[in-house]
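This structure is in structure tokens; I'll ask about it shortly.
Every protein chain of the complex appears in place save one, which is left out.
Right after this comes subunit A.
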Amino acid sequence: MTNRLLTGLLMASSILGSAGIALAQDKTLTIESWRNDDLAIWQEKLIPAFEKANPGIKVTFSPSAPTEYNAALNAKLDAGSAGDLITCRPFDASLELFKKGQLADLTSLAGMENFSDVAKSAWQTDDGKATFCVPMASVIHGFIYNKDAFDKLGIAVPATEADFFAALDKIKADGTYIPMAMGTKDLWEAATMGYQNIGPNYWKGEEGRLALIKGDQKLTDADWVAPYATLAKWKPYLGDGFEAQTYPDSQNLFTLGRAAIYPAGSWEISTFNTQAQFKMGAFPPPVQKAGDTCYISDHNDIGIGLNAKSANADAAKTFLSWVASPEFATIYANALPGFFSLNSAAVKMEDPLAQEFVSWREKCKPTIRSTYQVLSRGTPNLENETWVKSANVINGTETPEAASAELQKGLDSWFKPAK
């Protein structure tokens, strides 16, 4: 009996002992993320590049499902079991974590100077004094089109709204292609690829967005209702049964070559490149009249921050400084065409479609999604309500005016603009 106990103790001590040695040798950092699509890129490109430059630090990328990420992360942070590095959602979701003391202040992190104020705005306190996540990437909205289809039907890339609807009519009359691949079943397609895509041209990008936050404009103003009126006109150009068409359905419809135009976010580029067998092009949301200034949604989407309770804060800061470097920006932007670096250093990209998207930054004025900053802090949540209302407007079950009035009423119930 004593013999067995002794053996057990010895074995246990040997295991524990070796575990201790392993800890002393390498620091392991864990990254929490919702980008489970990027697992391969992190494991094959980004992490090896970092580990080569920084021996002694091991990095593990551990993503969870996008829709569960926020809830899962909050639970893990509260329980103290979250990873060292936290992928940051833009604006309030992360700001909340910073206020709770769960994200560390990174204002003075080496490498932060590589980012412009606009790039950092998504991960700063309202007064802009503290920054708590390193900006990683933004996504740009626009339309991706089937070049073969356009060539076959002799359609030029539409620049104005009139051209756009003329092109849709032509595709519809021809009948070979579904004019536009979008569904309303998942709701967010209607809001993100619809309303937030074409909207900035109406509310003049940042100007309108900031006026809304200041309370100078309301969602019931003509500039905010007009995009809904345009969305309502999309209905006849969508596929049969679009009310039950999900987001993957829309993607497949386009990549199988059955639809001509896809209201897109630039994040689609890498999937489309591998799936579509035809040539693709992209155009920014058409302006109302020829010669109008164009506005695009260039939305800060991903940042990365430091868990305030991390045991390996120093190693984690080394990693974050690396993320802030142009080296990371180049690898990331090329591995994931469609996620554009926010780094001030110019990044050379190989992908033509991604180049097309990013070229709009020069001729159009960028803005971010109107509902993300400040306005989605309360209940009812403006972003989520916008999903529902945009889908209603496209389905034809609610008029643009009624939808906007509802949204403004919901916003008024909790939002008091700082005058």
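Observations on the structure shown:
Quick note on the criterion: a contact is a pair of C-beta atoms (placed from the backbone, for glycine too) under 8 Å apart; a residue touches a chain by one contact, two chains touch by 3 or more; residues count from 1.
FYI, contacts and distances are computed from a predicted model.
Not shown: a single chain whose UniProt protein name, out of "Cytochrome c oxidase subunit 2", "BlaI/MecI/CopY family transcriptional regulator", "protein-glutamate O-methyltransferase" or "Sugar ABC transporter permease", is "Sugar ABC transporter permease". The missing chain, though absent from the display, is touched by one residue of A:Leu29, A:Ile47, A:Leu77 or A:Leu187; that residue is A:Leu187. The omitted chain makes contact with just one of the residues A:Asn70, A:Thr160 or A:Thr220: A:Asn70.
Summary of contacts with the chain left out: across A:Glu96, A:Asp174, A:Glu327 or A:Asp351, the touching residue is A:Glu96. Although one chain is hidden here, its contacts on subunit A can still be listed: residues 67, 70-71, 74, 91-93, 96, 100, 183-188, 239-246, 249, 252-253, 371-372, 376, 379-381, 383-384, 387-388, 391-392, 395, 397-398, 410, 413.
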